[in-house]
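Have a look at the structure below, then the notes.
What follows is subunit A.
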Amino acid sequence: MSNTLFGGETLLATIPFADIVWYLSPYTLLLFSFAVIFTILAIISRPERYVDTAFGTDGYYLKEIPLDQMRFQRFMAIACGLAAMGASVTGDIFNFTLFSSLVGICCIGIVSGVKNKYVLQAAYEYGIVIMIAGVPLFGGAALIAATTGTLSIFELSAARALGAAVTAPLIAKLLLIVGVMGEGMAPFYILKADIARAQGAPYILNVCLIPVLVFLRVIEIVLTI
Partner candidate 1 sequence: MTTAEMMFLLGFIILFIGVLATAFPRDRRYLTRLIHIEIPSFGLLLIMLALDQTIALATFVAVNGVAVFVFMRVLERTGAS
Partner candidate 2 sequence: MIELETYVQIYPFALGAVFAIFLIAGYSLFREKNDLHRLLLTDLFEILVLAIIALLATDLAEALILPGMVVGISELLVISEIYIVKEKLYTNVGYHIRPQLEVMKSAPPYYTAALVLIGIILSGFLGGVVAAVGILFYLIGLGHHERFTLIETISGYAWALWVVSFLVYFILPDYWFFAIMLSATAVLVKVAAKLSLIGTMQGERHV
């Protein structure tokens, strides 16, 4: 299909493009639908109203936090959901590691929208853990590429199913799992900072649940390649 819109020579080449592949199976479509649900929930929900009791009586205050203070957290929560959508259906191991790192960065963004000292300290320590966990994550992907010569999950699972001589080594799979575990430490850090009483209530859902989705996907990848 050539196009002479700009007169004379053709501007657009006609080489077929076959690199970005989707890995669609019932399991990954289920994870994808969960990621879509979490993203939609982050888009449509409003910030919570916090209840403060008045000491000594039965009365309580309702503190309402306006939406524009939490716009940054909402943006990061939506980005986290989009990254989880990408990580669930990708058919390429390096794409998966990049999406997993993006999930980690967005989790820091969500948690750091609060201006509390302890919450920021917890977010900082989680950031240090993410940068360390990048080494086994990318190391596992690079080992798989070095030993088998391919990064595509289709070919690796076909090689494992046919019992070929060169399959993905066990140590690379273990390194991938350790890397995703390091990226998924977010829920533990927010529990440590007791963020449930700070701002950010409907968007913390994504910090807790999306690393679980990514971990489920990495288990499925490791069992099939």
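In this text, a contact is a pair of C-beta atoms (placed from the backbone, for glycine too) under 8 Å apart; a residue touches a chain by one contact, two chains touch by 3 or more; residues count from 1.
The candidates came about this way: all candidates are chains of the complex that A comes from, given by their letters.
Keep in mind that what you see is a predicted model, and the values were worked out from it rather than measured.
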{"item": "Of 1 or 2, the one touching subunit A somewhere in this complex", "value": "2"}
{"item": "Touching residues (chain side subunit A, partner candidate 2) in the complex", "value": "1, 3, 11-17, 20, 94, 98, 101-102, 104-105, 108-109, 112, 115, 117, 120-121, 123-124, 127-128, 130-132, 134-135, 138-139, 142-143, 145-146"}
